[in-house]
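One protein chain omitted, others in place.
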Amino acid sequence: MEYAWLIPVAPLLAFVIVGFFGNKTKEGGGAIALGSVLIAFVLSILVSYEYFVTSGLFDSGEAYAPAPFQWLVFGDYALNFGIYIDSLTCVMLLFSSFISLMIFLYSIGYMKGEGARKRRYYAEIALFLGAMLGLILSSNYLEMFIFWELMGVCSYLLIGFWSYKHPEGDAASEAAASAAKKAFLVTRLGDVCMMAGLFVLLFAFKSLDFTTLFDPAEIANVDSGMIILGSLLLFGGVIGKSAQFPLQDWLPDAMAGPTTVSALIHAATMVKAGVYLVARSYPLFIQSADVMLVVAVIGGVTAFIAATMALNNMSLKRVLAYSTVSQLGLMIMALGAGGYVIAMTAGDYHASLGYTAGVFHMMNHAFFKALLFMCAGSVIHAVASEDLRQMGGLSRKMRITSATMFIGALSIAGFPFFSGFWSKDLVFESVMNPYASGLPAGDIFLFLFALALITAFMTAFYMFRMWYMTFKGKPKEAAEHCHGESPKTMTVPLIILSLFAVGSGFLLFVGLNDIITFSVIGGEFMVGGNGKTAEYLFWHVLENKWTYVSLALSLSGIFLAYLMYSRRIINPARFNMGGRSGLYRFLTARYYFPQLYDQISLKLGYGVAKGVDYVDKNLIDGTVDGISNAISGSSDTMRKMQTGNVRNYAAIVIIGTMVLVAVLFILVRFGGV
Amino acid sequence: MDFLSSLSIPSLPILPLLLILPILGAVFCFLIKNDRRHTRHMAILFSGVTLALSLLLLYDISSRGYVESESYAWINTAYLQMNLDIGVDGMSMLMVLLTALLVLMVAIFSDTESERSNSFFALIMATQAGLMGVYLAQDYFLFFIFWEVALIPMFFLIAGWGGPRRHYASMKFLIYTHVASMIMLIGIFMLVITAADGGVLNFSFEAVKAASAAGLFTTTFQVVVFGLLFFGFAVKMPLVPFHTWLPDAHVEAPTAGSVLLAGVMLKMGSYAIIRICLEVLPEGAIAWQTVMIVLALVAILYGAYACIAQKDLKKMVAFSSISHMGFVLLGIATLSGIGIQFAIFQMFAHGLITSVLFMVCGIVGHNTGTRDIPLLGGLAGKMPIFAGFMMFGFLASLGLPGLIGFVAEFGVLMAFFDYLMGIDVLWPIVFALASLMLTAGYFTWAMQRSIFGKETTKIDMSNVHDVNRREGVALGLLCALIALFGIMPWLIMDVLAEMPLVLLGVV
Partner (left out) sequence: MPRKVMTMIPIEMFLILSAALFCIGLVGVLVKTNGIVILMCIELMLNAANINFIAFAAYLGDALGQVFVLMAIAVAAAEVGIGIAILLNVYKAKKTTDVDDLTILRW
């Protein structure tokens, strides 16, 4: 574990090498990037093995946190750099690096036609992954924040990858540039909140090290108001990064980048960082039940509204984007609900399912979402369009893609025994928990549970709507051009990932349940790992009546999609009055969130800026110029006295002398001088 | 290490050499035949040696608690003491380094001013002499002389090699800052005369500091003199509403002038506030604290908002300087050790970053013929390396973690937060944080319009070429330093840690 710091360093090094020398190698440095992620993955396995098995730290519930390196010391405050490894770290490391490995492999095929720009692409995704791995391994919030922001920049660069010379023309490149800016600014809003949170925590704890912040003795010494404020501000960062309500709107636009980038953002990095931050900050967040309630409600609302927006979207990638937002909402909601229970029951950490459910769902989601995006990429690669209305009937031409995407869709819809099934049911159960235990805010959680059930139904519906529109029915315009299945480098990762999309849920029964834990130094604080046997959990899920309710809803969603988009028995136009119904337009317009953002930035940003500019040019600079004009103007008037006429001067001299003499005379005569 | 210490001969008079070399450089550059390459090489040689000497000085004093001073008799009479007292501590060491570095970068970068290049480089070296003098002076009279000396060559740089409105801009620059200097001079006289208390008029920093420590300055006196001096320095920084000379001067100045002006000259103001206002007038500082904080917040937000409205890329960068110098004042205004340390850090950071930005603006203006953002677009296609530098500079300026600007901003804001917690009023930090959003906003928006999107058709792009080698070297070095200090901020903090600040004990 001493060499764990090499995990992020490998891709970061690859970034430097590819960035400077990429074009000297074949494939624009793709092999180097791929090699670095392979190193990171292998190291992650080694580190995890050491943590879980040989070191004995896991058994005693302790984290591995060697003395950090002092980065910046000022006043009473010390900011450090170090690594922090517990089981959460290991789980995150493993799936992030593994999925990135798949995505990098897939990129080799996907980006083949990009020419010299491949160098930039490989350098940037290597940096992206390096930042994510660094964030996972961080031993304090500042370090985390640094990597957090680095990811923001990487996403900016990658979303804007085609911001000039877009393959689809100039309009698309303008859109890409705009989307990149939006992603950066919206997440930046969250980042600024998070930064404020760092100030609060740093002020309260005089340090941002996890080992200090998660120490119950330290927490007891700090004003609880500061912790609540700090937690809420940190959660502000999560809202931005993980695209939660009300900052969710950047993620769909971020589809302007290459599809592999979307896969990377949605499955392995970026948005997962937000969920990870909530999971990582559990010891602070559970200090207040209200904070956890806020977390859960934000998650639930996000899950619901994002799912509704996906219902009628016509872009293959955007449907997936909304589904990511929605699924992230579920994860956050589960974490919030679990934390709420812990906060209210004062410390029965093992009793809470929410933590396990949230992290478990994050992992499963990573697998099937990476799969879905890469399938979508394969389709887009083949038909050169994202519009669902122009596809159809592709399953005959692209067998592997259609089959693997079907698996992914089943998994996200929660079809029995697929990975999504297990984690989603854990999520639902954890949300139900506060109500079932009769806690004060139980009614709110019951409402959230209802939202979650509806979300499950909608998820199943829109995923299969997408699948049927793409792969079934009559081939439309774009589908005609399809030139068959994608190359091996693209399909092999699909097949591997589909295995995980089916099977990763079963990991719960081979010990993952106990592995998803949160540990700190000393082992006094531990969340998750509820110690139930695999058998118990298996039957528990199957015996729970809500499992069947949600299952029925999912299946009916799939069936409805089948009827509407495959059999065409129900005409979709009946629901939306041919696209004219208010609700339909409301959803298409994404609840008018883009307009809201635009208005806010227009009024608060550009409007005020215009005013400031006016004040600057006219009032302030006007005063300055006014003063100088007044001076030069008055001197203009004064110098008119200089006629240049000698006789005038002489007359003035004489008159002056005479006046002087007269004055002197008067003074002498009457003044007695 | 032993080798190095044997190399740095203790008797080598580095401090005076730092002053003499730029003056010699100016003379040589001016006398040399009017040949672009020769004068440029001469300037590079002299500024390179100056930089090497200042690095040697840094190494030399690092073992001695970062203080070093020397004194040479000049006007040394029974009634009047104005001597050549020069010295450095942590703060001035950083500024000296920054000056030496930026002048070298400017000398490497500048090649487009082919007309009268001997005068051009001579003026740059003369500016350096003035700046070095300001940061080295330990005597009020000397300080004031160099303060003015730095001003004059800059005036000629703008007036001689500037844009179309250079006469207006250079006059405005000269008169505005000169008026401020006069008011500052009144303040200095009041300080020295009061400190003399009827005895010898001694202009050295040391004497005035001793008088301050002895309690010769009453509170009312401190408040009044602080106001006078602060006005003089505020114009230089510049603070809203005394800033309007800056955008004009920057827009018209040649790139080299802009880099020196924004990179080092603005820092004279904030340097002097710390060095003079805070060290000898602590009670005045406390009385003015709220005003300073309000002015800082206004500058931060006002500058950021003004940036959004700008169409000229260079004017935008100029306004961003106002915003970032606001952070410097914010750090100073907390009157705490952390705040002042990071204010100096921010001065250094801004010096490096803004130089990159102005060089980028210079390249755009020179290569495409316009800096008007609406006319640009899609430059990344034709100028990929340039786009990379521009993006790097913008990201550094908006405070991307891992680069130097972040450390400075984080520290200043932390100090401000600390201060706010002390007085139990939290809401003002919202303004400071909002500016971070605005900064990100105008930089990304400018990038979107200038380097991304489709290639512009409004200007002739056929002859546009990418960054050339000398520009690349200067920009690359600066960017490397920005990243280096962002990753290893302790390199700077170590220099600052030992800074003897009287004030730190007072507040």
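Read from first to last, the chains carry the letters A and B; within each, the first residue is number 1.
Convention: contacts are C-beta pairs under 8 Å (C-beta built on N, C-alpha and C of every residue); 3 or more make two chains touch, one makes a residue touch a chain.
Not measured: the values here are computed from a predicted model.
> So which of the visible chains would the left-out chain be touching?
Displayed chains contacted by the hidden chain, ordered by label: A.
> From the listed residues A:571, A:632 or A:645, report the one that touches the chain absent from this view.
A:645
> Touching the left-out chain: which of A:450, A:596, A:654 or A:668?
A:654
> To test your reading of the contact rule: which positions on chain A touch the chain that is missing from view?
639-640, 642-647, 650-651, 654
Just so it is clear, only the chains that are shown with their structure count from here on.
> Taking each chain's centre as the mean of its CA atoms, how far is chain A from chain B in angstrom?
One centre to the other, that is 37 Å.
> Could you please specify the touching residues of chain A with respect to chain B in the complex?
The contact residues of chain A facing chain B are 70-75, 77, 142, 145-150, 153, 156-157, 160, 163-165, 170, 173-174, 176-178, 180-181, 184-185, 188-189, 192, 195-196, 199-200, 202-203, 601, 605-606, 608-613, 616, 620-621, 623-624, 628.
> Residues of chain B touching chain A in their complex?
172, 175-176, 240-241, 243-245, 302, 305-310, 336-338, 341-342, 378, 380-381, 391, 395, 400-402, 406-407, 410-411, 413-415, 417-418, 421, 429, 433, 436-438, 440-441, 444-445, 447-448, 451-455, 489-490, 493
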